[in-house]
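Down below is the structure, laid out as structure tokens.
The complex is shown incomplete by one protein chain, all other protein chains being positioned as in the whole.
So, chain A:
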Amino acid sequence: MATERAGTWLPEAGKLELGSCCGPRMLSPERLALTDYEYLAQRHVLTYMEDAVCQLLENKEDISQYGIARFFTEYFNSVCQGTHILFREFSFIQATPHNRASFLRAFWRCFRTVGKNGDLLTMKEYHCLLQLLCPDFPLELTQKAARIVLMDDAMDCLMSFSDFLFAFQIQFYYSEFLESVAAIYQDLLSGKNPNTVIVPTSSSGQHRQRPALGEASMLEGVEASLFYQCLENLCDRHKYSCPPPALVKEVLSNVQRLTFYGFLVALSKHHGINQALGALPDKGDLMHDPAMDEELERL
């Protein structure tokens, strides 16, 4: 079974199945412009190498019995399949985007039936389920995800599986990005325009005066276009993964003003972003996993 599903890494393929950014072809100039170390770091190769060696050390008695080569094969196969994060510690799961996406996918596959059953669960219970897969998963992340679903209100409310899952996806996969976005949002709310301070951009930002912004903050949320400009800059210089800027623009173009959580909810419900991530199927297909059903039937 394991061999059947292995996504073998072919250089020409360019794109790994899960979690990678839109990969340029192998010999593209941007790729070759990076130094060796930077290149490796970008692909997180070193993370996996280090982890592999660490696992080897951990279990050397067992592994020595069936060979190191086989160990490495299995290890990287599982990385490709996305099963390497099962029951691992949180620091590893969080380490790379691919890991995060794999974890999301694993969570979906394992607990899809809970969603199918129609149970509405509390945030704590979802956290419990997460802990079944990762024993030291932090509560704060789950809480933040719940806040997205519940719009920062009534944290003891019950949530449906799909709502929680998509919100959790955004929160977990883009957690650093979201932190920066939150900071930007706060700045905008309080009247400071980070654009004027840090990066000189369009003139419209400079012409805005304090009283005018004060006016803006009396209405709920921030203005969408301004917000987008800040986010665009963020995406450019952010070294963590960000949602594709084009899609973010799509989200923000529909509304005049929006609140922070409104923005997050919109992100979580956006099909395009979900597909760009590639971890979870569309909302409509969330309860179906034909591959898994096939496997189960075979047993």
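Rule of thumb we're sticking to: a residue touches a chain if its C-beta (ideal position, glycine included) is under 8 Å from a C-beta of that chain, and two chains touch if they have at least 3 such contacts; residues count from 1.
Assume contacts and distances are computed from a predicted model.
*Asks:* Just go with whichever of "Exostosin-like 1", "Mitochondrial inner membrane protease subunit", "Leucine-rich repeat-containing protein 49 isoform X3" or "COMM domain-containing protein 6" UniProt uses as the name of the absent chain.
*Replies:* Going by UniProt, the chain not displayed is called "Leucine-rich repeat-containing protein 49 isoform X3".
*Asks:* In the complete assembly, which of A:74, A:176 or A:232 touches the absent chain?
*Replies:* Candidates A:74, A:176 or A:232; residue touching the omitted chain: A:74.
*Asks:* What does the interface between chain A and the hidden chain look like in terms of residue numbers?
*Replies:* 1-2, 36-37, 40, 46, 49-51, 53-55, 57-59, 62-63, 66, 71, 74-75, 77-78, 81, 83-84, 86-87, 89, 106, 109-114, 117, 119-122, 124-125, 128-129, 131-132, 135-136, 292, 295-296, 298-299
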